[in-house]
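With one protein chain withheld, the remaining protein chains of the complex are depicted in position.
Then we have subunit A:
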Amino acid sequence: MASLKALKIRIGSVKSTQKITKAMKMVAAAKLRRAQEAAVQGRPYAERLEKVMASLASKVVLSESSPKLLAGTGKDQVHLIVVATSERGLAGAFNTNIVRAARKKAAELEKAGKTVRFYIAGKKGRAVIKRFHAQQIAADHEMGHIKYVTFSDAQALAQDIIARFESGEFDVAHLFYAKFQSALVQIPTGQQIIPVPMPEGGAAQGSAAVEYEPDEESILADLLPRNVAVQIFRALLENAASEQGSRMNAMDNATRNAGDMINRLSIQYNRSRQAAITTELVEIISGAEAL
């Protein structure tokens, strides 16, 4: 059995670990509130953009001259998988889940004979993907300097991806991130971002003739890259909220586990202490009796 001193040290160490996990939980909870707020505030823009896209989609007919972002390259060979993960660890299975979903999709695509390339956005997905798919990494987007995601961050990412698309690096792009459902539930999600999937239900528009300035096609051409950026922005916001939620959860569990461990160790410590006292007493008594 461990000595009293060793037990005492052990208890102390678990206690300070518990202090840290507790603090991290509080921090995550505070950040979660902020991230959630940002996600909610970003919603009106995305909703309205979607509405406009829908009404435009019902008016524009796909043809040879349609923008590539909408119609695609005409091929379906090279797929780009964008994996958005967090910059920091200790968030439970958050990053693992996203990477797992992305790799699953990659395996499916490869089975179907497609070429898969990875685009890494976020530090925590890097290691795993590098280990398994070192040859397939198309790019590694640095996100370490970002504290709170802004639209220009998403735009930079979108511009880079669109530039690669236009130079013919890939035909289809998927984005993987964790959708925020609640502080307890985050769902790893994959979504196609290029070519832009057209929302349906555009026919519900009023009969009023809308005047377009300059014209439908140019507005659409202007809107498409913006839509990609907005989708990415939305995903990053969701991801940020999910990360904090996941971390809060993980740290809550860790704090509880540490508490259990402290209880167990304290019992062990008290038992050993009692045993030591008993032994000492027995020694004294038997010594006295021997006299």
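Definition applied: a residue touches a chain if its C-beta (ideal position, glycine included) is under 8 Å from a C-beta of that chain, and two chains touch if they have at least 3 such contacts; residues count from 1.
Basically, contacts and distances are computed from a predicted model.
Enquirer: Identify the UniProt protein name of the omitted chain, choosing among "ABC transporter ATP-binding protein", "Exonuclease", "ATP synthase F1 subunit epsilon" or "OB-fold protein".
Expert: Spelling it out: the chain absent from the display is recorded in UniProt as "ATP synthase F1 subunit epsilon".
Enquirer: Please pick, from A:K19, A:R34 or A:R48, the residue that touches the omitted chain in the full complex.
Expert: A:R48
Enquirer: Which of A:A84, A:L223, A:M248 or A:L265 touches the chain that is not shown?
Expert: Once the missing chain is taken into account, the touching residue is A:L223.
Enquirer: What subunit A residues would touch the chain not displayed?
Expert: Residues touching the hidden chain, for subunit A, are 38, 41-42, 44-46, 48-49, 52, 150-151, 154-155, 206, 208-214, 218-219, 222-223, 226, 229-230, 233.
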